[in-house]
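Note that one protein chain of the assembly has been removed; the remaining protein chains are unaltered in position.
Letters A, B and C name the chains as they come in the text, with residue numbers starting at 1 for each one.
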Amino acid sequence: MNKEVKNVESALEGLQDNMTIMLGGFGLCGIPENSIQQMVKTGVKGLTCISNNAGVDDFGLGLLLQEKQIKKMISSYVGENDEFERQMLSGELEVDLIPQGSLAERCRAGGAGIPAFYTPAGFGTEVAEGKEVREFNGKPHILESALTADFAIVKAWKGDTEGNLIYKATARNFNPMMAMAGKITIAEVEELVPAGELDPNEIHTAGIFVQRIFQGEKFEKRIEQRTVRQK
Amino acid sequence: MNKEVKNVESALEGLQDNMTIMLGGFGLCGIPENSIQQMVKTGVKGLTCISNNAGVDDFGLGLLLQEKQIKKMISSYVGENDEFERQMLSGELEVDLIPQGSLAERCRAGGAGIPAFYTPAGFGTEVAEGKEVREFNGKPHILESALTADFAIVKAWKGDTEGNLIYKATARNFNPMMAMAGKITIAEVEELVPAGELDPNEIHTAGIFVQRIFQGEKFEKRIEQRTVRQK
Amino acid sequence: MSLDKIGIAKRIAQELRNGWYVNLGIGIPTLVANYIPKGIEVEFQSENGILGMGPFPFDGDEDADLINAGKQTITALKGAVYFDSATSFAMIRGQHVQLTVLGAMEVAQNGDIANWKIPGKMVKGMGGAMDLVASADNIIVAMMHTNRAGASKILKECSLPLTGVNCVRKVVTNLAVMDIKDGKFHLVERAPGVSVEEIVAATEGELVVPDNVPEMVLD
Partner (left out) sequence: MSLDKIGIAKRIAQELRNGWYVNLGIGIPTLVANYIPKGIEVEFQSENGILGMGPFPFDGDEDADLINAGKQTITALKGAVYFDSATSFAMIRGQHVQLTVLGAMEVAQNGDIANWKIPGKMVKGMGGAMDLVASADNIIVAMMHTNRAGASKILKECSLPLTGVNCVRKVVTNLAVMDIKDGKFHLVERAPGVSVEEIVAATEGELVVPDNVPEMVLD
């Protein structure tokens, strides 16, 4: 089944105000750069974005925040973005902070048809407010629900025309679960190959989860904390 | 961290009567042959075995059934084993039949610290008896709990001394989830290589889940339904 | 003349739509893969862990590590992918598979299905069937209209332990194609040469018969 679309414009067709969008990545690592830039271009507004982080001021989701295109963020950590913190503390931006493991599992659950599950993470904290608490093996757990999105936008290293994806190193992070949880899942890849060129044993995300795939025009792959040692 | 043990005897050290054992495989595909044969040899009794299937009369878990070493089976499909059906219908063998997807997810949950989750599978059937029912999005679901085991025994294609595993084709099946859910997880592999020889991007099961690994002496890899077409 | 298994498979194959991922159960459903209509591209998922399942291997090419859910040796098509059982049922439960075709011992007019157990007699287990029927939006059952003794398997209520409730949308038997809606069977097509009267006589459940019941067109 050929899922290839010709460019980022076609990939994001149907993107509308007030949609819920999942975006893969951890920090700036493994984020769908081309799609984010296109989202800025379209001027779409009122978005609910589910993403572990919120980019930095001038890259990643920070670009959408600068333009005030995001109404609500669902994230686990947003500490690298001053504009974010300003909008949040001023009340312009709704923010739902979720423990990172619960965020990952809730996306997976959304893709896997599991409507809810119990986790110990957040028990006794404000994360647990309004949530059911139940003990298992003498330990309290809270009930967390699945997350899904109108569009899930992920970034992979290699992909084939069937939508099969391979991520590179720690750029994998949230991409595989979000790919499962999109009503429409869009994959931007560094290299798009014909079906049959990827080893079926090495594929991280099966094409069944992906509706549209395209090769990104340019990947800046900005590094957030360049740390090195001397030779 | 070196997890290598020298042979199947060392791998199964500590195996005792009345333990709960998970065994990977689907039908006879991807089963830990060497470990099963060793379990027969030890004469261990009263086992609770969690495995999608129960082997055939003279191979796989069927060997343990012949010797009446299994007290209880937790499986999804046991149709290829006459001795199994005899023991079950006569009441000699306790059997807990579980929908295949719930079995897979319950093993994953056990390994992932998720004590319970909701699934639609089995609602309205005898599988749901005694289980909590809850509606999500207008659809009834039942609460299923995590499964864990004293030993989880899995079979992989390649492994390294750190316990990292790569499975081949559909021999992957239940092995990755069961590897996560064992208090002690034992991996038997067709080829054991030094740490660093497997591409970290291609590993299916991370070594953190595996406590002991060894290269199996001989793999018969019996085919259950040889179906071919003519050239 | 009532259909044989191949006829049932051919008729079900007409239900395939372009771009669908499809899970085929053991038995008649497996045969559907042989009769995909021209111009229709679908991909087959087998719940033991492959998407892009191909035909049986050539003699001598069998690989013990590459089987389908019926434990038969198979091949993988270009673009195929392997995955574990949890991911496989994530695809199924998460409704990423557009069509499930499976067999049944009994189907009831409310969409209930029984296909895994005959108490005290046959207990093979449900395998993946309960996950499939509880999850899929689009379930077609392939079955014989009656048992060997001639008793209907198209019922008001299932008598055997259920596999799933209110889930079957369409039944294709050796005699007819029927939709299930509003708690009733609705006759849609007759097998070639089979009369409406024969179908009514073989159906225990409530059957709505429209004025015009066309014959199936196969091949």
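Annotations
Everything that follows uses one rule, which is that contacts are C-beta pairs under 8 Å (C-beta built on N, C-alpha and C of every residue); 3 or more make two chains touch, one makes a residue touch a chain.
What you see is a predicted model; the values in this text were computed from it and never measured.
For the chain that does not appear, the touching partners among the shown chains are A, B. Only one of B:L12, B:A112, B:A187 or B:I223 touches the absent chain when the whole complex is considered: B:A112. Only one of the listed residues, A:C29, A:V44, A:L65 or A:V210, touches the absent chain: A:C29. Looking at chain B, the residues touching the absent chain are 1, 108, 110-114, 160-162, 164, 180, 195-196, 200-201, 203, 206-209.
By the touch criterion stated above, the residues of chain A touching the omitted chain are 26-30, 52, 75-80, 85, 88-89, 95, 97, 99-105, 107-108, 119-127, 157, 167-177, 204, 221-231.
Operating definition for what follows: only the chains that are shown with their structure count from here on.
Common neighbours of chain A and chain C (chains touching each): B. In this assembly, the chain whose C-alpha centre lies farthest from chain A is C. The centroid of the Cα atoms in chain A and the matching centroid in chain C are 36 Å apart. Each chain gets a centre from the mean of its Cα atoms; for chain A and chain B, those two points are 33 Å apart. Shared contact sites, meaning residues of chain B that touch two or more other chains, fall at 105, 119-120, 167-169. Annotation for chain C: residues touching 2 or more other chains are 50, 76, 82-83, 86, 89, 92-93, 135.
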